[in-house]
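Below is one structure, written out as structure tokens, with a few remarks after it.
Missing here: one protein chain of the complex. Every other protein chain is in place.
Letters A and B mark the chains in the order given here, with residues in each chain numbered from 1 onward.
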Amino acid sequence: MAGADEVFPLPGEPLLDRGAGDSADRLAAEERKRRRRKIAALAAILAVLAIIVFLIIRALSGGSPLPSIPSELPHHVSDVYGTVQPMGVAVSPSGGRIYVTESEGSRLVRVYDSSGRQIGALKPPGRDAVRRLPVYVAVSPRTEDVYVSDRLREDVDVYSPNGSYLRALRPTGSLAKGAKPLGLAFGPEGQLYMSDVGGARRDQRILAFGGSGTAPERRIGSPGAFWFPNGLALDGKGDLYVADSNDGRLAIFSRAGKLVSSIARGVGEGDVGLPRGVAIDGGRLFVVDTTAQAVKVYRLPGKATEVPRYVGSFGGEGIGDGQFEYPNGIAIDRSGRIYVTDRENGRVQVWEY
Amino acid sequence: MRMAATFVAGCAVSLAICFAVPAAADNGPHMAGQGLTPDTCAICHRAHTAQAPHLLREPERDLCDTCHGASAAGASTDVEDGVGYSSTARTGTPGALRGGGLEYALIDSASASGQQSGGSDPGGVVPALAAGAPVTSTHLLNSSSETAWGAGPISAEVDYGTAISLSCGSCHDPHGNGMYRILRPIPTESYASTPIEIPEPAEMKGDESKHVYTTTNYWDVTDEYAPDLIADISAWCATCHTRYLSDTSYTASGDAVFTDRHLSNGTAQGSPSCIQCHVAHGSNASVEEAGAMDVHSPKAVPAPPGSRLLRIDDKGTCRMCHAE
Partner (left out) sequence: MREQTLDRLIRAGLKAVVVGIALVAVIYFLDRPHKGPSLADRQITAGEQAVRASPANVGLRLALAEAYRAAHRSDGALEQYSAVLKVEPNQVALLGRGEILSERGDLPSARKSFEQTIGKTGSGEFARVNPQLESAYYGLSSVMLRQHQPSQAMRELKKALDIEPTDADAWYLMGTAAIESGAYERAENALRQAALYVPTGWCAPYQQLSNAYRAQRRKPQLEYAEAMVELCEKRPADAALRLERLTAGPAAVDAMLGLGMAAEAQSQRASAVRWYRKVLAVDPQNFNALSGLGRLGVPTGGK
């Protein structure tokens, strides 16, 4: 006979015992688990959405829409045709406008959009093709004005971002007497630097401008330090990188104007022959070595007194995709796309990481 | 073994001639190894295994244009436009190169003045233009052949000259050789076997201020630092244009084409050397008047178009010395 403590269901009553209570607990537990999984799924979806929004915002503000797989050397993506003997190239900060100087033919500064379509051309007023010769170009990071050095006129023409001619900048003052501007670059605070190839070899310098005036604040380089300095670039710290072309070296100056390091000419890996264009981006230094028909890539060192570490080079001689025939200028836009003028092939090559 | 030694010695000697003075530059990086990495040697010295087909390309000119081309990004001479930037004075607008240019030249060929009548000592002036004009004749520097007029020996058969194919390196030695304007003692396309040396004068060496290649008067062909230039240059030009070299205007040469030749072996300003009448690279003169080409009296030659590197329009060159 069942004990007094035991409960037996009466006929017609539901079976209420410990087993039924367990099922309810199990159900509730499963429900909680399911809920937790759903919350986790929702959190994951929100995280993915956040990444997507971040990528879209990055793409719309000029960056690359997808992060690239880290590699030391870029790959060739496309070419921009239409310029005869292009020498210099610059890009607007957003990457929407590519400026290319044409050193033969019409001698314009051709303006392309990011898809490679020409959208305009810059030329100084009152000077026909035989009276102008644009060589290098740089875009001011502050105003987006376009500065173009003219070898024949020995001045720098300045245009607004929409292409209208603003003024001719002829360096004045005792430091710039007889200056012949060639290479152009802007510092991290928007100061203009130009290479001066006027006069004898001992007179060639880099001129550093302060504000918006036409007189440079200082000259960088001692007498005879340079021999046709061409491309210039500045890193975030304000160190100046000079393609001292005929000396076959890449000279590096501290912000204060002291020579701290250089990459020299030679048969070693990473040595340069005839450096012309220089650009810096993402901790890397790019030097266009014209006679090597390639662009040499280096890692910027932690200290300016160290020599940049050679990583490799891209290009090579020829007319095929990704090959050069006497490359000269280089520019890099905000999304890290690299533009190199390929002089004898009449194109600007676009490379990417 | 002895033959090998002789062969090697012979090569060394010929190399010594060709590459004798790498350090004696012409003011530019034309020293062995300067301005170039050794890989660059292959541009000129490995023509057969270049990346791209080579028959119609101009790799040598492209290399020279890197410094001496339109942008003059590595030199003070732009030989395409005929423009010279001052390598000395800090001030001064770009000048006109004495040899003209390969695509444009700055010779004011329509504005010659100071013509003499009947004399042989003109004090003439041919000014320079302010901006370039397209050339009408050049020493053509591309892979296609041109006639080297007057090349070859005196011939009773009609022979205008042979087809040659010039490059910058035909006349100039890019390695540097201590000669005036790094001219090769034997231009590579020439018929010469004897070198014609025009050494760079000692006082020019290493002094940028004396390497002045611009002019404001295209009729004055003297170089104050290279006084022997005029005396030597005609023999040098005649290494290719052999039958043009003449000590007299009055003796028939015996050649079927270049029979009656103008004196061309002059030794001073105004006494006609080749460069008194002609520029070396290119001229923008307009020479279309009939008979203007006949100075060297080639017979049976239909007058080809172009100015033949003359400095003045039409018969202006003649009129600098001769009356109408």
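The definition used in the following text is that a residue touches a chain if its C-beta (ideal position, glycine included) is under 8 Å from a C-beta of that chain, and two chains touch if they have at least 3 such contacts.
Predicted model, so just to flag it, every value in this text is computed and none were measured.
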Give the labels of the shown chains that the missing chain contacts, considering the complete complex.
A, B
One chain is left out of this view; which of B:Tyr85, B:Tyr104, B:Trp149 or B:Tyr191 touches it in the full complex?
B:Tyr191
If the hidden chain were put back, which of A:Arg35, A:Arg202 or A:Lys258 would touch it?
A:Arg35
In the complete assembly, which of A:Gly88, A:Pro124, A:Gly248 or A:Pro327 touches the absent chain?
A:Gly248
Just the residue numbers, please: which parts of chain A touch the chain that's not shown?
35, 38-39, 41-42, 45-46, 48-49, 52-53, 55-56, 59-60, 64-66, 77-79, 81, 114-116, 247-248, 264-271, 319-321, 337, 345-347, 350
Counting contacts across the full complex, list the positions on chain B that touch the omitted chain.
1, 4, 7-8, 11-12, 14-16, 18-24, 31-34, 37-39, 41-42, 44-49, 52-57, 143-144, 148, 151-153, 162-165, 178, 188-191
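Heads up, the rule we're going with is that only the chains that are shown with their structure count from here on.
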Between chain A and chain B, the Cα-mean centres are separated in Å by 44
Which of the residues in chain B come into contact with chain A in the complex?
28-29, 34-40, 43, 50-52, 62-63, 65-67, 69-75, 78, 80-81, 83, 85-94, 103-104, 131-133, 208-209
Of chain A, residues touching chain B in the complex
85, 87, 103-104, 128, 130-131, 133, 135, 151-152, 154, 177-180, 182, 197-201, 203, 227-228, 230, 245-246, 248, 265-267, 271-274, 276, 289-292, 316-320, 323, 325-326, 328, 343-344
